[in-house]
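Here it is: the structure, laid out below.
Just one protein chain is left out here, and the rest sit where they should.
On to chain A.
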Amino acid sequence: MSATDVETYEPLPDTGGPAQPLLMVRNLRKYFPVRGGILGRTQAMVQAVDGVSFEVKKGETLGIVGESGCGKSTTAKLLIGLTPKDEGEIIFDGIDLGEGLSLKQLRKGVQMVFQDSYATLNPRMTIEASVAFGARVQGLDDPEGRARRLMERVGLDPNRFAHRYPHELSGGQRQRVNIARALAMSPRLVVLDEAVSALDKSVEAQVLNLLSDLRREFGLTYIFISHDLNVVRYISDRILVMYLGEVVEVAPVDSIWAEQAHPYTRSLFSAMPAMDPDHRTKEPPLSGDPPNPINPPSGCRFHTRCRFASEVCKTTPPRLAGLARNAQHLVACHLHDAASGHPKAGQEVAA
């Protein structure tokens, strides 16, 4: 690691001080219309993200987990303004997006790496041109030099790779290009949406090591989205669990690994393959597939698959609140809210 790399890494200045969360999201909502019929009228709404709130502290890594259709990727796209939000606030280092902060400024501070490393690179641009593109748009000086230095940093020799095209690279190499491209803007927050999921296991470990190094070197903050709990546990400081467009649980990684407070989180954890041939999984933790987000269940959206569901779960949506013994561990479940009216509320429920 040479000193020049640090010098060319010029993130936006810190405006809010260390206590200000780098990113605050309040009541984020996005419904997608489903059109049909001869006239193409809106027939229904997919409730992709519904009332999602969370914070990301400076320098931490927040892992987001959940099954397909739970709104992980939509949340990520809303954060960098790739999809316009319906409602809600996105506050980057104390400045509100749309009021004090333009989309272009936001994208200097927040960058994203996607799952499909091939689809996200322009096939007609060389690697160097792709990595330098954002810096040129933002008017940063010496975009090519910047690109070459970052390629070097992510482990791609610029003399060998700068003039190649995406199809000439392997999946792991392309994902390194995508990481270099994101870093070319000197962002403070990088959103990694299933960034290692398409890679082979041995290559995945290499890229995870690279991400850890870059976080330390450049003081980055990550939002790491994945369906692989082992990967999320390895890289994250806190884990946020989503189900059908809502946040069901947010907790520090050790706390959630020790105790999953929401019944859905518990099912998700027990669905992990056992890795022990003498203790294989005997019972599937949940039956059936997740419901359709077009018409999500009323009340608590998990009540249709929950073993502990009672009347109150069908009617009243639970609120996200801290556990009595650990205020850092937030859960949206009537079982943990003594005043909810759930018959088993406040009791310890056996796993």
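Operating definition for what follows: a residue touches a chain if its C-beta (ideal position, glycine included) is under 8 Å from a C-beta of that chain, and two chains touch if they have at least 3 such contacts; residues count from 1.
Just so we're on the same page, contacts and distances are computed from a predicted model.
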Chain left out of the displayed complex - its UniProt protein name, from "Putative tricarboxylic transport membrane protein", "Gas vesicle protein A", "Phenylacetate-CoA oxygenase subunit PaaJ" or "ABC transporter ATP-binding protein": "ABC transporter ATP-binding protein"
One chain isn't shown here. Among A:Leu12, A:Leu62, A:Val154 or A:Leu268, which residue touches it? A:Leu268
From A:Glu10, A:Asp289 or A:Glu311, the answer for touching the chain not displayed is A:Asp289
In the full complex, chain A touches the hidden chain through residues 67-68, 170, 172-173, 200-206, 208-209, 212, 227, 229-231, 233-235, 253, 267-268, 271-278, 280-290
